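Omission of a single protein chain aside, the complex is shown with its protein chains in their original locations.
Should a chain be cited, it is by its letter among A and B, assigned in written order, with residues numbered from 1 in that chain.
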Amino acid sequence: MIPSAFDYYTPASLDEALQLLAEHGDDAKVLAGGHSLIPAMRLRLAQPEKIIDISGLRQSLSYIKEENGVIKIGAMTTHYQIESSDLLKSKAPILPEAAGVIGDVQVRNWGTVGGSLVHADPSSDLPAVAMALGAELVLQSTRGERVEKIDNFFTGILETSIEPDELLTEIRIPTPTGKKTSYQKLANKASHYSVVGAAAVVGMDGGKISDVKVAFSGLAEMPMRFESLEKALIGQAGDDASLNTACAGFASGVDALEDLHGSQEYRRAMAEVYAKRAIKAAISNN
Amino acid sequence: MKRTVKLTINGTVYERDIEPRTLLVHFLRDELGLTGTHIGCDTSQCGACTVSVNGQSLKSCTAFAVQLGGADVMTIEGLAPEGELDPIQMGFWEQHGLQCGYCTPGMIMQTRQLLDRNPNPSEAEIRRGIEGNLCRCTGYQNIIKAVQWAAQHAKQADTAIPTANAPEVDASELVKMP
Partner (left out) sequence: MAPNAMIGSPIKRREDPRLITGHATYTDDMTPAGTVYLHMVRSPHGHANIKSINVDAAHKIPGVLAIFTGDEMKKEVGPLAAVSVGGHPIPDHFSIASGKVRCLGEIVAAVVADSRYHARDAAELVEVDYEPLPAIIDMEKAYKGESGLVHDSIPNNLAATLEFGNDVTDAFKNAEIVVEQRYVNQRMAPNPIENRVVLAQFRTGDESLLITTSTQIPHILRTLLSGVLSIPEHLIRVVAPEVGGGFGCKLNIYAEEVIACYAAKKLGKPVKWTETRSEGMVATIHGRDQIDYIRIAATKDGMITGLDITAYCNMGAYLQLLSSSIPVLCGVICNGAYAMPAVHFKALCIYTNTTPTDAYRGAGRPEATYMIERLVTLLAHRLGMDPMELRRKNFIKDFPYASPLGLMFDSGNYATAMDKAMEIFGYDEMRKMQADALKEGRYIGIGQSTYVEVCGLGPGQGMTTARGYECATIRAELTGKVTVFTGISPHGQGQETSFAQIVADNFGIPMEDVIIKHGDTENTPYGMGTYGSRGTAVGGGALMLAVDSIKEKAKKIAAFQLEANAEDIVFEDGKFSVSGTPSRSITFQEVCLKAYVDPKMAPVIEPGLEATRYFEPGNFVFPFGTHLCATEIDADTGDVKILKYIAVDDCGNQINPMLVAGQVHGGLTQGIAQALFEEVVYDENGQLISGTLMDYTVPTASELPFYTLDHTTTPSPSNPLGVKGIGEAGTIASTPCVVNAVVDALRPFNIDDIQMPLRPEKLWKIIHQGTQNGNGHGAAQSVVQQHFGDDNK
């Protein structure tokens, strides 16, 4: 219940934050909403020597806007801001839908989208949703800015391609205009993380699926998509029979997570069930 | 290395030098003696420590006090003026929404957030709205009725604590639900 001591830095500007990261990045942790980091510190599963608290950047890194067909979300935007955003409800409703099933109300009030993505808990909801939406992540450092595709971002359990001196500042999502979307989740009833969740972004043309991305949370060490599944879905009408066929067996080879709430076998099977549920819900949504 | 933190809590400004690792809940309880906010777990599950920070409910075990410099915090002690009750507190009393009372301050603070955003929640919305708060005594049934009572009475002006004989509630309503 009591974290170990740390040196505490409170940068007032992005430049200052990047400077601190350049200096201390190797033994520092960035504190945004704190809802992934502080729980780990309380149990002393994480004992960072240095904390760079970016609360001072909240004003500048907390926004949701659309520019030229791209939705831009500041990294310090909270889950609740996403859940309640009118812009997102009309332009990318899967984000409010998914943000609304993260943790509980208090967690959503304070947890941030940037924190969730960088923490890279495989059972978190937003990483899979961002993946299904084909997000890009803006990473800044004193060395400059780079844009990472979400498909390349996650590298393992709680691991990403972010460098120690980099700060995630913005999430960019091509506005899924005309796409049908849904996030469906089998929740761990204790932690409210997902046992398995599926985010579906579906394009329909003439009553058939014309393009599709389905990404899964909780299933494996990182959020993932399956080429075989997405290929099999193309051209299908999205009725029960066609979904049953297209979704059969795609997860059978995956090295799934396992815990008290679901074995590997169960998680693989639930990936199929939730893929179907998410696609069906998407098609009947919007 | 201590840090100075300045917070407004229940309308009073407090300034203290504390270790940066001091959790907000420890700051409230141990530094300021505001012991109405409770601790029930160490994994951000139970919600007993829920307070309101700038109008947003927060599990005060999941923030360092230094993170919230300048914030406006409300705890259970600040919900209603001394000697009066908020309609939510009244609802919990009227509907027997508590037994051991330990989860109650957090539950009440979270109810406040719920009703702020949704003044007329359905049963399902109430259940979802208090999902971050564990109660081991009531099975939540009377908490749901307490929230409904509070929603219905939110606009009533008279919230002074009744003294002497407590008003009675209708037993048939309590034991025979639809």
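Just so it is clear, a contact is a pair of C-beta atoms (placed from the backbone, for glycine too) under 8 Å apart; a residue touches a chain by one contact, two chains touch by 3 or more.
As the structure is a computational prediction, the values presented were derived from the model and not from experiment.
Asks: Which of the displayed chains are touched by the chain that has been omitted?
Replies: Across the whole assembly, the hidden chain touches A, B.
Asks: Who touches the missing chain here, B:T8, B:Q56, B:Q99 or B:N118?
Replies: B:Q99
Asks: For the chain that's not shown, point to the residue among A:P93, A:P223 or A:G262 touching it.
Replies: A:G262
Asks: At which residues does chain B meet the chain that is not included here?
Replies: Output for chain B: 19, 21-22, 26, 29-30, 33-43, 45-46, 48, 75-77, 79-80, 85, 89, 92-94, 96, 98-105, 108, 123, 126-128, 130-144, 161, 163-171, 174-178.
Asks: Given the full complex, what residues of chain A touch the hidden partner chain?
Replies: Listed in rising order, the touching residues are 1-2, 4-5, 43-44, 104, 186, 189-191, 259-263, 266, 269-270, 273.
The working rule: only the chains that are shown with their structure count from here on.
Asks: Any idea which chain A residues touch chain B in the complex?
Replies: Per the stated touch rule, the residues are 1-8, 10, 31, 34-35, 38-39, 41-43, 51, 53, 55, 80, 103-107, 109-110, 190-192.
Asks: Contact residues on chain B for chain A in the complex?
Replies: Result: residues 1, 3, 19-21, 23, 39, 42-45, 47, 50, 56-59, 61-64, 66-69, 110, 113-114, 129, 131-133 of chain B touch chain A.
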